[in-house]
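To start, the structure itself, in structure tokens.
The full complex has more chains than appear here; those shown keep their coordinates.
Labels run A and B following the written order; every chain starts at residue 1.
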Amino acid sequence: MNPQIDEHGQFRHLLTMQGLSADNIHSILDRAESFVSSPGSGPRTSAELKGRTIVNLFFEASTRTRSAFELAGKRLSADVLNMDVATSSTSKGETLLDTLKTLEAMDVDMFIVRHHASGAAQFIANQVRPGVAVLNAGDGRHAHPTQALLDVFTIRRHKPDFASLSVAIVGDILHSRVARSEIRALRALGVRDLRVIGPSTLLPSGLAELGAQPETDMDRGIEGADVIIMLRLQKERMSGHFLPSADEFYQRYGLTQSRLAGARADALVMHPGPINRGVEIESRVADGPQSVILQQVNHGVAVRMAIMSMILGQSGARR
Amino acid sequence: MNPQIDEHGQFRHLLTMQGLSADNIHSILDRAESFVSSPGSGPRTSAELKGRTIVNLFFEASTRTRSAFELAGKRLSADVLNMDVATSSTSKGETLLDTLKTLEAMDVDMFIVRHHASGAAQFIANQVRPGVAVLNAGDGRHAHPTQALLDVFTIRRHKPDFASLSVAIVGDILHSRVARSEIRALRALGVRDLRVIGPSTLLPSGLAELGAQPETDMDRGIEGADVIIMLRLQKERMSGHFLPSADEFYQRYGLTQSRLAGARADALVMHPGPINRGVEIESRVADGPQSVILQQVNHGVAVRMAIMSMILGQSGARR
């Protein structure tokens, strides 16, 4: 049984893409459609979560992801509390569990959790009382499910026939929770041709078991691809044994205009952001007509509103 | 005359427990009852303070207490502004009074003040214009009235006959604003057997005048007690002349399961948090069936909503 979903098929948490079916995923994406704004019409809002309390519990700093969750919650009329545990003196030596239980006792309905330890969101979901929801906003190298959902949502809006797609994910796969969640989501939705590209030092073992095909040559990897997802390269991993230099990475794996020509002419260019221009991606590709990077950001709010609404809203499971 | 209460018996500020009658205290606790959530029903909210502005003016960092006040204000539909003066460059050398007057000029209705100096909340209450309220969220070693209120609220829900109770407060009484406010609240509510327990270096003089009985022996102090309130030990006072070590403190005053057996079988175990496990309290006592520590946290929001509502709400004194 999937601990994220109750016996009636309702979401209780969102912790990982593992175990989610195509139907589960499409149900979130369908709901997200209703939260996408029309150009120039201002953000979509609703009173659905009025009186509910959502806490952004961030043990790693991330203004960008936190803002997307904060806006999603506020636009559903929830009360949103930001707890920046990374930088605050919050805990005063308190254990993670005591911090959590203390907040829970204040009648929090949902925790958005980012933590540097893989498994933290699942651990927290195991500890909260029934009716309290946990959304994983990134845990260690493990999972970042809302990022994967906004990615497949963006792909579906352009190229809905997942079974026919060739998708390439490029970069530091080894350290990437984003890549892990994307691979699971894309495979669940039926993608058969899924290529995972990077230097061998940054390709973890076990990719074949997940249904992804490892590849160290960029040009071969993106040949004929319908979708290219570039990952952010963490600069702190540049020096050391993983990579010789940012320059060399760009030479071998950077998505330039000329390299992009090897993919399909209508290939989508994606990136979870923040982008390192000239490291993973050439500026004119990032800003070019095939880039859907800013659409991803826009869809990120819609997807988060969707899952919040499905878990805490009127039509979600009652508590 | 009590500056916290106007001539019609309405609260104008909440600065200290000193001078509050049993009726004054019960009126807040009665109101708080309406803000306690039922298990699994989500937080209680109201539109009572819609359009009102509450500023959390914190000169000492405290994410925990600030969060409780922030949630209390938001759940009453007030606009809440967080001013973390401890860490911000807010003042740029501005005096406390200029910071206060500037915020007041922005039509702030209520200041929640935490400050390291004893008397700061009273000082600020003396300076604000009529109709502007001040709630003391802890000032130096002086007072922490909302903590005392949530404590007596928690006790009242379990053991309402204060006159018959034996209550023990344990730990660093000398530096504790929590203890000072608790002693006043418990005495006002009629507690006759009030024991204050700690090493002699941490027991201030004048306890007898307040109606509390000092005691240096833990086992004798908690014998037959109905309620045991453990205080947080500030680690920075561990080394130095007050205490030899955390270990020795735990040996002499830590609330262990075996020691707890000396109190009444239904004795309540309380702590204002955050707890230091293995310093003041054994984990299985903190998490055990007699512990009401998380209820205290829950009641902390309800009590703060109550006093905000009584001062700023429709039924409060008009301005």
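Just so we're on the same page, a residue touches a chain if its C-beta (ideal position, glycine included) is under 8 Å from a C-beta of that chain, and two chains touch if they have at least 3 such contacts.
All values reported here derive from a predicted model rather than from experimental measurement.
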Number of identical chains forming the whole complex, with 2 shown: 3
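Everything that follows uses one rule, which is that only the chains that are shown with their structure count from here on.
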Distance from subunit B to subunit A - Cα centre to Cα centre, in angstrom: 41
Subunit B contact footprint on subunit A (complex, rising order): 50-53, 79, 81, 83, 88-95, 98-99, 101-107, 109, 130-131, 319
Residues of subunit B touching subunit A in the complex: 37, 40-45, 61, 63-64, 67-68, 70-71, 74-75, 235, 273-277, 294-295, 297-298, 300-301
